[in-house]
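Okay, here's the structure, questions in a sec.
As you look at this complex, bear in mind that one protein chain is not there, while each of the others sits in place.
Our next item is chain A:
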Amino acid sequence: MSNNAASSSAGANGSAHSAAPRGNSKRPKYSKFTQQELPACKPILTPRWVISAFMLVSIIFIPIGVVSLFASRDVVEIVDRYDTECIPEQNRTDKVGYIRSSANTTCNRTLKVTKHMKQPIYVYYQLDNFYQNHRRYVKSRSDEQLRSPSGENETSTCKPEDTNGAAIVPCGLIAWSLFNDTYSFSRNNEQLHVNKKGISWKSDRDHKFGKDVFPKNFQNGSLIGGASLNASIPLSEQEDLIVWMRTAALPTFRKLYGKIQKDLQPDDEIHVILQNNYNTYSFNGKKKLVLSTTSWLGGKNDFLGIAYLTVGGLCFFLAMCFTVVYLVKPRRLGDPSYLSWNRTPGGH
């Protein structure tokens, strides 16, 4: 491209240019920039820098590791896997058949509190092996439809859960497969209230799910995927749906079910009455009920703490190693005798 430009100016237009007197000097103007002499800092990895860098990393990382490990350990978490337990022994050979049948699926579980749990205690359900990030699944929704009533018929992206005679609101596989196990908790026969308000993102409630959009025609098909919705409550208040529709990133995920705003004491026994409705059996998914407190770091996860400690420790070790290396086999920086043409015998 530039070649053409150069040649055309040299060839055709040259006559116009060179007609000018030759007196004007073509000397390039001097500036630090054009001579590539801008002031610049030129860091070099000296032993001191290397060792201090490693030390710095270890000094930062080890405390962080310790702190986050403590934070993670502080989080009290009760996990109860119930997908198999809640199926009667005799039905365990055909779990899918059982869950599909209209049998009573009420199931009683007892959870033991091991440590003091400070309120709010978050109630999650955890699904394993459920690919909420599957391409077919993530795409199967219509944000226009969720936002305003005027987008009700924008269901083209929702197939195969788009219409059922009339448009389904909310359409798509995500909404269709809404999780429908329910839990109720009691401690010593005293009902523990689960607060289901404010479990979803405020931004979603305000901007993604319309206040004047009501469920229509939902779960009317021949195959019921999950929970049905109360058609008189606008979508912006259907928080379970909003939580569900923020699709999880990884195939093992938790979703917030609600909050218990009471402290739980050690050795409290909590009775859970749950309705085991949701079919994860067809894809070997696990279902877990999780009660957990929280910390500044999020939930219970030792990984970050361990990772920080490992990296910090490694850097400390490296710092030591390099100190030894620099002491045992030092190399004078910028020593010309190391230059290849000085090392080779017979060179200059």
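Throughout what follows, a residue touches a chain if its C-beta (ideal position, glycine included) is under 8 Å from a C-beta of that chain, and two chains touch if they have at least 3 such contacts; residues count from 1.
One rule holds for everything that comes next: contacts and distances are computed from a predicted model.
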Name of the absent chain as recorded in UniProt (options "Translocon-associated protein subunit beta", "Trafficking protein particle complex subunit 2-like protein", "Phospholipid-transporting ATPase" or "cysteine desulfurase"): "Phospholipid-transporting ATPase"
Options A:63, A:160, A:198 or A:266, residue touching the unrepresented chain: A:160
Contacting the left-out chain in the complete assembly, out of A:82, A:98, A:176 or A:218: A:176
Sole residue of A:68, A:236 or A:293 that reaches the chain not shown, by the stated touch rule: A:68
Residue ranges of chain A at the interface with the undisplayed chain: 1-16, 18-19, 22, 25-30, 34-36, 38-45, 50, 53, 57, 61, 64, 68, 124, 126, 130-138, 143, 147, 159-164, 173, 176-177, 201, 203-204, 207-208, 221-223, 225-226, 246-256, 279, 282-283, 296-299, 301, 303-304, 307-308, 311, 314-315, 318, 322, 325-326, 329, 331, 333-336, 338-341, 344-348
